[in-house]
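The complex appears here minus one protein chain, its other protein chains still in place.
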Amino acid sequence: MIEVLNFGLAALILGLAVWTIVAREAPAAVVGFIVYGLLLTLVWLQLHGIDVALTEAAIGGGLTGVLLISAAVRLRSTETTARAQRSSASTRWLAAALSAAVTGALAICVLALPEPAPTLAPQVLANIAVTEVGNPITAVLLAFRAMDTLLEAIVLLFALIGVWSLAPDRAWGGRPGPLQQADPNGMLDYVARVLPPIGIVAGIYIFWIGADHPGGKFQGATILAAMWLLVMMAGLADAPPISRRWLRWLLVAGPLAFIAVGVLGAITAGAFLSYPLGHAKTLILVIEFALMPTLTLVLGLMLLGAPLRGEAP
Amino acid sequence: MKLLLELWTIVAVIAGAFFFFAGTVGLLRFPDSLTRLHALSKADNLGLGLVVLGLLPQVDSVSAGLKIVGIWLLVLLSGATAAQWIARTLRQSGPDS
Amino acid sequence: MTAATLFGLCAAALIGVGLFGLIVNPHPLRKILAFNVVGSGVFLLFGAIARRGAAAGMGGDPVPQALLITGIVVAFSATALAVALLLRLFDVSGSVTLSSDVPAKTGNDAGAH
Partner (left out) sequence: MTEFLLGAAAFILGMVALGLVRILRGPGDADRIMAAQLFGAGGIAAVLLLGTATGESATLDVALTLALLAAFAAFAFVKAKLAQSPGESRTADSP
């Protein structure tokens, strides 16, 4: 039964990927891509990566879908000109041949993977006790390969600065996203009042259990960011102007705390980002708590895009 | 008792699966967008609800049971809102938008 | 066939499909989508390899799985940046074409809203 399920999943995913590429209209392609994200979540479950499945469910299915569907609807009018520029038949054949070659080479690699597979799982298991966290993924993210996570937080911040830098001069420092009108009798208004309290609890819960079970700050922060967006979509709250000092401080608080802990490690434990024995879990929690608001804000603001309006609401 | 609970699970999950089947048939066969929307909201409300009811005896703790009921309620809430919103765009711009 | 091999092969196909779309689709938003398909294919390949590394009571090698989480988040931020660039180009020029032989709409106030 499980084989049937897996084969079905693989076939569906491939079909949707092809649809995403060949669909005539961009919104249709994006809807295919949203379903594709949901299917990937199921595949991650089948591959025993529950943490990855959570991330995919939150980001791949949720935030990316919101981002792309809004853009696709807005850019609708540009599609006819783009279709007129269709590449020539020879280009298409060449592209098909190249893609087939890449797929073939990768397939050969997949079939020729070494047996037994190399793995770091035993090393992780042997050293996880030192970090005092129960979830091996969290141990990898915040102890064994903490540098990756630090750089990731900084990359996210840079991406946000990149998005902001696209603001027209007169809107710099202003509020991102379109101005939404509240509709007190509307359904969205209702959902935006009922869902966020539940969503915030769920987001903090996913963040909190991340130390010992699948979950963690990225997934939790994504849920929180989505709830924030819902409130802004319904017009119940406006986006903050990006020049606000508190906003800037919160945005750098996470990476700064991370770096501070790293420097502390360099002083007390002999290497950047290494934790003094017996304090690992405390420091990991400090980093996670500091990163949580930063990640929530960065993810939410990134979806809103560049500021387009002045400071006035 | 255990047999009874297993029977309950099987009956409820099959009933839930039937509603997903019905929802799909409706989505594919109904003539216009609003009737299709009607078929869809039956499927996610009742189909998922029956699956959740069927799974209740199989979960290993009370909190897990509460969690899956909560998941159903969340889907009810957001599904109903989404359906209402989709209907609004349909009314505004015609079914072929 | 094990799940890891099956999804590994599926990932190889996804990368090919995405690459094809990246080359032949003229619309930049479709290129972003195709790029995301390639990206998810790479992630899936990585995930299949992580699954093969199941040992010590874990369902998969936790190191690549953790890197995958990092990767998915970074891919999202790259997508958001790309979409923001595209929307800005649309606001400024009224079109999203990347080729120089199609004249862009002129006389449009930069970032008018």
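A, B and C are the chain letters, set down in written order, and residue numbers restart from 1 in every chain.
One rule holds in what follows: contacts are C-beta pairs under 8 Å (C-beta built on N, C-alpha and C of every residue); 3 or more make two chains touch, one makes a residue touch a chain.
Predicted, not measured: the structure shown is a model, and the values here were computed from it.
In terms of the touch definition stated at the top, the absent chain reaches A, B within the entire complex.
Within the complete assembly, residues 1-2, 4-5, 8-9, 12, 16, 19, 25, 27-28, 31-32, 34-35, 38-39, 41-42, 45-46, 50, 53-54, 57-58, 61-63, 65-66, 69-70, 73-74, 76, 178, 180-181, 183, 185-186, 188, 195, 198-199, 202, 206, 209, 213-215, 219, 223, 226, 229-230, 233 of subunit A touch the chain that is not shown. By the touch definition given at the top, subunit B reaches the unshown chain through residues 6, 9-10, 13-14, 16-17, 20-21, 23-24, 27-28, 33, 36-37, 40, 43-44, 47-48, 51-52, 55, 58-61, 64, 67-68, 70-71, 74-75, 78-79, 81-83, 85-86, 88-93, 95-97.
Heads up, the rule we're going with is that only the chains that are shown with their structure count from here on.
Judged by the touch criterion defined above, the protein chains link up one after another in an open path, with no loop closing it. Across the two interfaces under comparison, A-C and A-B, the one joined by more C-beta contacts turns out to be A-C. Remark: subunit B and subunit C have CA centroids separated by 31 Å (rounded to whole angstrom). Chain centres here are Cα means. That of subunit A falls 12 Å from that of subunit C. Centroids of subunit A and subunit B (each the mean of its C-alpha atoms) stand 27 Å apart. Those residues of subunit B that touch subunit A in the complex are listed here as 70, 74, 77-78, 80-81, 84-85. Taken in their complex, subunit A has these residues touching subunit C: 2-3, 6-7, 10, 13-14, 17-18, 20-22, 26, 29-30, 33, 36, 40, 43-44, 46-52, 55-56, 59-60, 63-64, 67-68, 71-72, 74-75, 78-79, 81-83, 85-87, 91-92, 95-96, 98-100, 102-104, 106-107, 109-111, 113, 117-122, 124-125, 136-137, 139-141, 144-145, 148-149, 152, 155-156, 159-160, 162-163, 166-168, 170-171, 216, 218, 298-299, 302-303, 305-306, 308-309. On subunit C, the positions that touch subunit A within their shared complex are 1, 3-21, 23-27, 29-30, 32-34, 36-37, 40-41, 44-45, 47-63, 65-70, 72-74, 76-81, 83-88, 90-91, 95-97, 99, 102, 110-111, 113.
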